[in-house]
Each structure stands twice: as structure tokens, then as C-alpha cells.
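What you see is the complex with one protein chain gone and the rest in place.
A, B and C are the chain letters, set down in written order, and residue numbers restart from 1 in every chain.
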Amino acid sequence: MMRRLVQKLAFLEKNPRRVFRALAALGGALLALDALLWIAGVYKNIPVWHGLYGFVMCVALVLGAKAMRHIVRRREDYYAPRATDSEEERQP
Amino acid sequence: MSETLALHAPALVILLPLLTAPLCFLFSRAANGVWATALLVSLLSFLCAAFLLEKTFDGRVLSYHFGGFPPPLGIEYRIDMMSALMLLIVAGASLLGLLFARRSVARELPAARQSAFYVCYLLCASGLLGVAATNDAFNMFVFLEISSLAAYALIALGGDRDRRALSAAYNYLIMGTIGATFFVIGVFFLYAATGTLNMTDLADRLHALPVGSRSLYAAEAFIIVGLALKIALFPLHVWLPNAYAFAPSAATVFLSAAAAKVAIYALVRFLFSVFGLDFAIGGETLNAVILPTAMIGMIIGSFSAIFARHAKRIFAYSSIAQLGYMMLGIGLESREGLEASFVYLFNHALAKSAIFMALGCIAYQQASMKLSDLHGIARDMPWTMAAFTIAALSLIGAPLTGGFIGKWLLMDAALAQGFWLIALVIAAVSLMAVLYVWRVIEAAYLKAPTGRRRGAPRAEAPRREAPFSMLLPLWIAALLSVYFGVDTRLPVGAAEIIADSLEAAGQ
Amino acid sequence: MTPRHLVLRAVAVLLAPAILLFALYVQFHADYSPGGGFQAGVVFAASLILHALIFGAGAARNLIAMEHLRRAMAAGVLLYGLTGAAGMTLGGVFLDYAPLAQSAQAGRHVGVFLVELGVGITVAATIVAIFRAFSEHRQDIGQEDW
Partner (left out) sequence: MIPLIAPGWLLLGGACLIPFIPKGAARTSFMLALPLFGMGLLWLIPDGSLAASFGGYAITPFRMDGLARIFCLIFLIATFLSALYAWHLRDSFQHVSAFIYAGAALSALTAGDLLTLFVFWELVSLGSVGLIWARRGEGAWHTGLRYLIWQMASGLLLLGGALFFFRETGSLAFDAMTLQSPSAWLIFLAFGIKAGFPLLHNWIQDAYPAGTITGTVFLSCFTTKLAIYALARGFPATEALIYIGVIMTIFPIFYAVIENDLRRVLSYSLNNQLGFMVVGIGIGTPLAINGAVAHAFCHIIYKSLLFMSVGAVMYRVGTAKATELGGLYRSMPLTMIFCVIAAASISAFPLFSGFISKSPILSESLGGGYWVVWFLLLFASAGVFHHSGIKIPYFTFFAHDSGRRVREAPMHMLLAMGIAAFLCVAIGVYPQALYAMLPFPMGDYTAYDAAHVIGQLELLIFSALAFGFLMLSGLYPPEVRGVNLDWDWVYRRVLRRAFERIGGSVLVLGDKVWGYVLGVWGVVYSVLARFYGPGGLMGPSRAAGSMALWTAILLSLALLFAYS
């Protein structure tokens, strides 16, 4: 079972656009369902808001963080030798 | 039986060691025999003290009339809660110190002087016990002198290992004698003015006297200064560090736990029970004198401890700082302050004796007590250093140890009167305690042991753990200092009764 | 060794027993006339010190060894204490001499006698010992050792 799972994942890994397209299709379907339910009057939320907001904010987040990196990033041994991180201590 | 014991216990607790001392001196040559006798007597004395504490825990006062002459004519021993607590501390410290002493003394003193050590030890203990028990001012002086003379001898006995002990003992002798003289001058002034030496009677007669008697003011000044010398209150503390540092280990254990505390007791007795706070040097004036000196003493003592290089001297200086805490509670002149002082005193006796026992264990294994020679000692002596760490935590005032409750009560007492600054100083001095304790811990646990020391006095065997007979009392003291940090009924209960009675007397 | 200070030595030999006798008088008549263990002890010690002054430290050591002096010191204190304790064990309190004999008065006689004797022994021994300690003191710590 594990082997088949790994094979499937390997296939997906080689075709990232396929994954993206599947996701986009799922997103589109959700938007449609959202709008339909809103029209049918099941709830009073603003339709499609969550999706758009999520997309925009995530892009903003990543780009913002990318910009921030220019300011805050330093070499890895900046605080050495008074710091430790998730790596085995390397021998000097 | 119980009734007979209740009748005689106030005298027995002191007479047992007092009479055993010459007995040992007369008959025994073998140090071990003397040690065993002294231990037995100390145990009996301790049991008497515990019995007295139990008897007085409901606020009862026991009185013993010497020779059957009722006070104020005869000498009276009067055991109230405060006396009983001091008796317990002194007798307990003496017992622990003796348990510890056998191997330590055998290693540190030449065979010829070992019996003398125990005799002096017993005399010193009986003197301190006597101060705590007696209700007669002159008798108190006598006991103060018995304990002091014995203490000088005890310290001087360290001279075989380190000649500096002799000079330390000499300094202590000079200062102690001045202190005792001042004290007795004060007592004579009081006697001249009132015609009595019984302290209860003194208090009554003093208050009946017209206000403004000059000789009484002088009496109070002399007594306060004389006792301050015995307490080693800043700036009269200079004799203490060397005396503690160079005395034989077992003597340091006992003196640090009991001697200065008994002097504090005597001061409290005179200030609150005899003179009362509305007397000449009372109230505001006392506040103005004791609080600053206590605080300066705390800070200076801690600084000296931080910069000291000799492990025993570090904790001798720390004693000066810790005595400052106790004086602070007294200087606050409130019920809470007194309560805090006595709780602190009790817990400090335990923690400090444990610390000096741990240092004694180290001294048993190596001659040098320099911090630089203690590197890596925790590897060789894990049990000793573990107990040391526990006791040091109590000294710092870590939660779940006796030191914590003492400091907490003291801070609470200071805040109760709105003394923010004092509370801050208490906190700051506790942090300083972390620093000097840390220096020892760092040396013992974190530094790699230095190789063979050059010019070592003798070919030293590899360091090993101290013998069981020394570890036992050490661990008893260390564990007790944790126990009384969790179950505070005994120290706090006793201190509450003491504070109540002193407050009643001080009004 | 040629004898010197013949007069002093002769006088001392004559005086010493008299002083000792006087010391005993002061000791044992203390409860009716001025005196007591302390004074008697000092007087007693004075005779021994006189002896030592005249005949030298060696003779004094021969007369009574330091060891015995020490024992005497302790024994005196012990006599005092045990007498006090005896009152305690016989039904009184410490230093209460009444129970020591048939009648209270006789008991107090015995008690005071013993106690004063203890004081006398200790004082005499201590004073001689102090004198010895000073007179036989050797300089073993030089000025510069401090």
C-alpha cells in the first residue's frame, strides 16, 4: 500500500501543473457552490469572499515576507557561538 | 516522670553540657570517648529543648528558680516560646555539629587537642543555651562570656592547620571582650538605677521610673552596642569572616548556626522585653539606626562574598549579609517583621550549617579551600555538592526551601509598612546571593578539574566522597531546610507566638 | 647551683604554710565571716605563686604539675555542679541544698561548704595556671608572622 502511495506521489511530483489545475478546478467548484447556496438563501455570508481574500492575502504575505527578508536576513553564524539550531553540531 | 522533667528541663538543658564538659576534661584521654559522651549529652539536651518547645507552644511560660529562691531575689530561668526556639536551634546545631565533628576533627586537629575541642564545644554550647534560658541580666553576661571564651578557644584550635586562625581568634577575643564589657557596663547601670537584675522585674521597674534618667539611656546604648558587636552587625562585623574561615570546620558549623543568633536573641530580649519600644532608643530612632546599618551590612557583606576567593570566607561574608536580613526584620519593629526575623533565623541556621558542613567535607579531602582548587569537585564528591546545592538554594531563597518563606515574610513585612525600598534591597541582595553561590557551583560543577597542583602541601590522594558519618548530618540539615520550606508549621507557628508576645511586651 | 637570695628563700619557706593556713581559714569560715571560696582560692594561689617566684619555675613544676592543675580546675567546677545537682536529684531544685541533710539548715551548711570548696579549688588552680602560662610562655610567633 505504501509503495503504491509513494508511486502516486512520485507521479504527481513530476507533474506539478496537473496538481495545480486540479486544485484550481476544486476552487472553482467551491466558488460555484458558495454562490449557489447564497442565491438559494441557505446563509447570509458574503459569497466568494473567503476565496478571494485568502488568495490575495497569501500572495501579499509571501511577497511581504520576501521583501522583509532583505532587511532581516544574516549569515547563519551571525550569533555563533552562542546559538543552536535544529542541526547536529558540526565539528569545527 | 513527665512532671519532674517539666520541672527540671529548663535547668537540665544547660546543666547537662555544662557539667559534662569538666567531667570529660577530668577523666577522658581518648578523643572518641569524649566525642561519644558529648554527643550523648547533646542529644539529651536537644530532647530537653524539644520537650520545652512542645510545652511552650501554647504560649505557656516555664520558670525555674535556682536554689529555690523566688525571683527577683534568686536567679530565674524563664522559658517562653522565644527562649525555647533558641534552645532548640542551639541544641540542634550542637547535635548536628557533633555528629559531623568526629571524622572532621580527627583529620583537622592533632590528636593531643581533640579532647580539648569537644570540651570547648560543650562549654560553648552550654553558654549559648544559658543565654537563651536565663532571665537574669548578669547571669546572661556570665553565659555570654562562657560561650565566647569557649568560642575563642575553638577558633584558635584551627591554628594547627592554618596559623591565621590564631590571629582571627585574637581579634575575636579583643572585640568580644569589648562587647561583653559594654554589655556588663550597661547591666550595671541598670542595676544601679533599679536595684534588680531579673529582667521581668527590670522591665516593670524601668517603666515605673520617671522618664529621662540619663544613666538608663547610657545603659541602653552600651547594651545595644555591646550586643551588636557579638552579632557582628555592620560596621562591627570585621572579626567574623576570619574567625569563621579559619576555625576548624566543625566549630564553624556550630558557631555559624548558633552564636550570632543567640546574640540577636539577647538584643531582642533587651529591646522589646526589657526596655520596650517607647524607651529612649526605640521607635523612630531604632528604625533610623538599625534599618540602614542592616541594609548596608547586607549589601557590603554580599559584595565581599562575591569577591572573596576562599570558599569558607564567601559564606562567612554571606553570614554578615544574612544577619542583616534578621536585623532588618527587628528594625521594622512590627509584628510581621519580628515574625519574619525569627523564621529567617531558624531557616538560616539550618541552611548555613549545611553549607559549612559541605565545605567541611571538602576540607576533609583537601587542605585548600580556594575557589580555584575546587574546580570539578562535584565529580569527586557528588553527594556533598548535591547537599550543598540544596542548602545554597535555601540560602538564596528558592521556592520550596526554608529560605523562601523567610524572605517572603520579610518582604511582606516591609511592604506592609510601605518600605518599598527595603523590599527592593531584599530582592537585590537575594540576586547577589545567586551570584556568589553561583561562583561555587560553577567551580564545582562546570569547571574541569585542574591537574596536579604545584607545590601542594602534601602528596594528596585522589579526592573521594566524604565519609558517611559526615554526609549524614549534612544531608539531615539540607533535607530539613527543604522540609521546613514546605511544612512551615514549626518555624512560623513559633515565630507567630514570639512576635505576639514581643509585641505585647513592647507596647 | 648556688643558693642565692637566702633571706627571701627563708622568709618564703616560713610564710608559705602560713598563707596556706590563712587560705583555709578564709575558705571554711566564709559562712560566718568575710571570705569565701573565691578569696580563699586567690590567697591559696598566692602562696604557690610566691613559691614559684622565689624558687623558680622548675621547682614550681615539681611541686605541682600543670596536669594536676588542670584536673583541679575541672574538679572544682564539677564539685560545685554536682552539689547543685545533688539537691536536684534529692527532690529540690538545682542549687537547693536543703535536701542534702536531715534538716534544711544542716543541708544548707553542707551544700554551701561543698560549693565554696569547689569554687576555692577552681580559683586557686586557675590562677596558678594563668601565672604558669605567662611565666613559661615561649615566643613561637614572631612579630612579622602576623
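The rule is simple: a residue touches a chain if its C-beta (ideal position, glycine included) is under 8 Å from a C-beta of that chain, and two chains touch if they have at least 3 such contacts.
Not measured: the values here are computed from a predicted model.
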Among listed residues B:106, B:299 or B:416, the absent chain is touched only by B:416
Residue of B:69, B:170, B:191 or B:303 touching the missing chain in the full complex: B:170
I need the residue numbers on subunit A that touch the omitted chain, in ascending order. 2, 5-6, 9-10, 13, 16-17, 19-20, 23-24, 26-27, 30-31, 33-34, 37, 42-43, 45, 48-59, 61-66, 68-69, 71-76, 78-89
Tell me, which residues in subunit B touch the chain that this view leaves out? 167, 170-171, 174-175, 178-179, 182, 214, 217-218, 220-222, 224-225, 228-229, 235-236, 238-239, 242, 280-281, 285, 288-289, 339, 343, 398-400, 405, 408-409, 411-412, 415-416, 423, 427, 488-489, 492, 496
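Rule of thumb we're sticking to: only the chains that are shown with their structure count from here on.
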Report the inter-chain centroid distance for subunit A and subunit B in whole angstrom, where each centroid is the mean of the CA atoms. 69
CA centre of subunit A versus CA centre of subunit C: separation in Å? 103
Flag every residue of subunit C that touches subunit B in the complex, lowest number first. 70-71, 73-75, 77-78, 81-82, 84-85, 87-88, 92-98, 141, 145-146
Which bits of subunit B are touching subunit C when the two form their complex? 7-8, 11, 15, 18-19, 22-23, 25-26, 64-68, 163, 166-167
